[in-house]
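What follows is a set of notes on a single structure, which appears directly below.
Removed from the display is one protein chain of the complex; every other protein chain stays in position.
Every chain is named by a letter (A, B and C) in the order it is written, and numbering of its residues begins at 1.
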Amino acid sequence: MSAPALYRDIVLEHHRAPRNHGALAGHTHAADGVNALCGDSLRLELRLDAGRIAEYRFRGECCAICTATASLLGERVLGLDAAALAPLQQAFEALLRGEAAAPGLGGLAALGELARYPARRKCAQLAWATLSAALAGQARTTTEKDPA
Amino acid sequence: MSAPALYRDIVLEHHRAPRNHGALAGHTHAADGVNALCGDSLRLELRLDAGRIAEYRFRGECCAICTATASLLGERVLGLDAAALAPLQQAFEALLRGEAAAPGLGGLAALGELARYPARRKCAQLAWATLSAALAGQARTTTEKDPA
Amino acid sequence: MSGAFDPELWRRDFPVLKRQVHGKPLVYFDNANTAQKPQVVIDAVEGYYRDYTANVARAVHSLGEQATAAYEGARDKLARFLNAGSRDQLVFTSGTTQAINLVAYSYALPRLQPGDEILVTQMEHHANIVPWQLVAARTGATVKAAPITPEGELMLDRFEAMLTPAVKLAAVAHVSNVIGTVNPVAQIARLCRSRGVPLLVDGSQACPHQRVDLQAIGCDFYAMTGHKLFGPTGTGALWARREHLQAMPPFFGGGEMIRTVSFDGTVFADPPHKFEAGTPNIAGFIGLGAAVDYIEGIGLERIQAYESELLAYATDALLGVPGLRLFGRAAHKAAVLSFLVEGVHAHDLATLLDHEGVAVRSGHHCAHPLMQFFGVPATARASLAFYNTREEVDAFVRALDKVRKLLA
Partner (left out) sequence: MSGAFDPELWRRDFPVLKRQVHGKPLVYFDNANTAQKPQVVIDAVEGYYRDYTANVARAVHSLGEQATAAYEGARDKLARFLNAGSRDQLVFTSGTTQAINLVAYSYALPRLQPGDEILVTQMEHHANIVPWQLVAARTGATVKAAPITPEGELMLDRFEAMLTPAVKLAAVAHVSNVIGTVNPVAQIARLCRSRGVPLLVDGSQACPHQRVDLQAIGCDFYAMTGHKLFGPTGTGALWARREHLQAMPPFFGGGEMIRTVSFDGTVFADPPHKFEAGTPNIAGFIGLGAAVDYIEGIGLERIQAYESELLAYATDALLGVPGLRLFGRAAHKAAVLSFLVEGVHAHDLATLLDHEGVAVRSGHHCAHPLMQFFGVPATARASLAFYNTREEVDAFVRALDKVRKLLA
């Protein structure tokens, strides 16, 4: 099977060998993200150090898109100031809507194909939502927003 | 306007000059029939003599089909034994379903066109229903059976 | 302006209008009952069944995504059409009847207390009376009706006086389906707001004939029907203020209106999906989206201008028919003409007009209280649309004349 563009090599690679996978002892922030509609569930644990994301670990029962996003997201945000995430998330949402990838997105740009898969977007949004929740001190979040 | 067959001469004639129209002082049986769906309402008064319909009078706010039926029905049943009406009513119902007119129907056969006007059948059935109600000692009846 | 509006142009889009009835060209004057459908609507329905039949919101396969996009796209179109504020405030229903019942069961039923009142008007359709009676009967509330003038206009001062503290909900037709009266719903909404009474507007007869701007009206609930808006049967919508939709418990239980279900407890979805359990009328709503596009392509302002000229023409013509009584002479009126001809019953009128090709409705028009007000059991009703013409009005009046001569 030639992989459809949504499952391009980088996505498959992060699905098979996710970076920053596992639990994080001594985390300062954490959240669970679930999407019962899809059946994705994600656990994210972070250690912040003076406002910066010093460590990032995730695990869960997720589809390939969700896993790859969580993995690519970790790579991208490690070392960033938590306050700097909002514009990045906006750029990612624009990508999902079909706009060209902003340069700052890094590896996350590989998920641009999702613009053509509206039903799968929440799979990628779950990692983001869980990150936001963890940073906001919410223990749980969901991307079960209704179809739009 | 050439009258459509439903409004054939005999029907129009009985609509314009209904027989046995009015009130009946000293009636032994009476009933009100209404059909709020159509807006027909009929008052029927009878005098029975030894089981026979000796007098028959009707009045009301009715459409031409209803008036003509009540008038033709009166002509047909005057003098009849009330117990003999059931087969006549069955023959009339068969007529409304599109079967050939039984010879016993007399002038009522003129209403056979109603087979092609399902929405108008209740207009003719109201006179029959009111007659049955009066004979059964019911004060009120209706042909608001649901469309079938 | 009306020189620019050529109904013949639009008639071509409606296959039924080419039809004959009893050998005569069809004159379809029963638009308030249900409207005819333009080819683009028929094509949209057919296109879904032919090319991408799939359920919505449940499938990640291509057909499912295509169906979902078209179905939810129809919601966007309708939201723009009605100036709904947000697409999430539009709940799809099977029609106005379901929309009003949704408010009755999910909004009114849990709130009503013995002694509470619901205020309607004397000119309402049964769909805007009976649901309130049903929930009133269960709660000990009562339904009362504001009176109308002999011309068929709502007595606004009386309505205002009846807005007592006991009134917990008011429900008013935007346009009467029997006599065409256009009620001043924005003004009524202001009255209700100032008394803290939520207002439902029954918009079934308004949407096809005038621009409906929900932001400008300012009501709490607005119910509409798709099949009268040149769309498919089995479609309609309830619009509501966001805070009501948030606060109301769900109505139907089932698929698509939940987040999670377990026997320990169930979490519901956000509006509008909270109120849309089960598989919706997907083909119908896709067709409704096409109907909205079609109407927008003509322009409701032009439709309204043309129809009010046609109404004036038809009113004059009818008043020339001897023995004809016209019901409803509101100053602000849609193109609906209820009438009777002396000595002729409404049903005979409708049957005999049909023999001349003219389709009008006869009966109580699901508005018994209004019939009682006029003191008649039934009327005949001619209700016009933008694809009707003066020539059709002429044919109608000629046919009326024949009927009158035959029967009266």
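Keep this in mind: a contact is a pair of C-beta atoms (placed from the backbone, for glycine too) under 8 Å apart; a residue touches a chain by one contact, two chains touch by 3 or more.
From a predicted model like this one, the values you see are computed outputs, not experimental measurements.
J.: From the touch rule at the top of the page, work out which displayed chains the omitted chain touches.
T.: Visible chains that the missing one touches: A, B, C.
J.: Of C:Gly253, C:Gly297, C:Gly320 or C:Gly343, which residue touches the hidden chain?
T.: C:Gly253
J.: Would you indicate which residue among C:Thr96, C:Ser338 or C:Thr389 is in contact with the undisplayed chain?
T.: C:Thr96
J.: If I consider the whole complex, including the chain that's not displayed, which of B:Tyr7, B:Phe92 or B:Tyr117 touches that chain?
T.: Of these options, the touching residue for the absent chain is B:Tyr117.
J.: Among C:Ala69, C:Leu134, C:Leu156 or C:Leu326, which residue is in touch with the absent chain?
T.: Touches the omitted chain: C:Leu134.
J.: With the missing chain put back, which residues of chain C would touch it? List them for me.
T.: Where chain C meets the chain not shown: residues 15-16, 19, 21-22, 26, 28, 30, 33-37, 41-42, 45-46, 49-55, 58-64, 94-98, 100-101, 104-105, 125-127, 129-134, 143-145, 225, 227, 232-235, 249-258, 260-263, 266, 277-284, 347, 350-351, 353-354, 358-363, 366, 368-369, 372.
J.: If the missing chain were put back, which residues of chain B would it touch?
T.: The missing chain touches chain B at positions 36-37, 117-120, 142, 144-148.
J.: In terms of residues, what is the contact footprint of the unshown chain on chain A?
T.: Contacting residues on chain A, toward the hidden partner: 1, 3-4, 6-7, 12, 15, 36-41, 61-66, 117, 120, 123.
Everything below uses one rule, namely that only the chains that are shown with their structure count from here on.
J.: Applying the contact rule given earlier, which two chains have the most C-beta pairs between them?
T.: Greatest count of contact pairs is found between chains B-C.
J.: Counting in whole Å, what is the centre-to-centre distance of chain A and chain B, each centre being its mean C-alpha position?
T.: Roughly 78 Å, centre to centre.
J.: Indicate the whole-number Å distance between the mean C-alpha point of chain B and the mean C-alpha point of chain C.
T.: 37
J.: Give me the residue numbers in chain A that touch at least two other chains, ranges are fine.
T.: If we look for residues of chain A contacting two or more partner chains, we find none.
J.: Touching at least two other chains at once: which residues of chain C meet that condition?
T.: none
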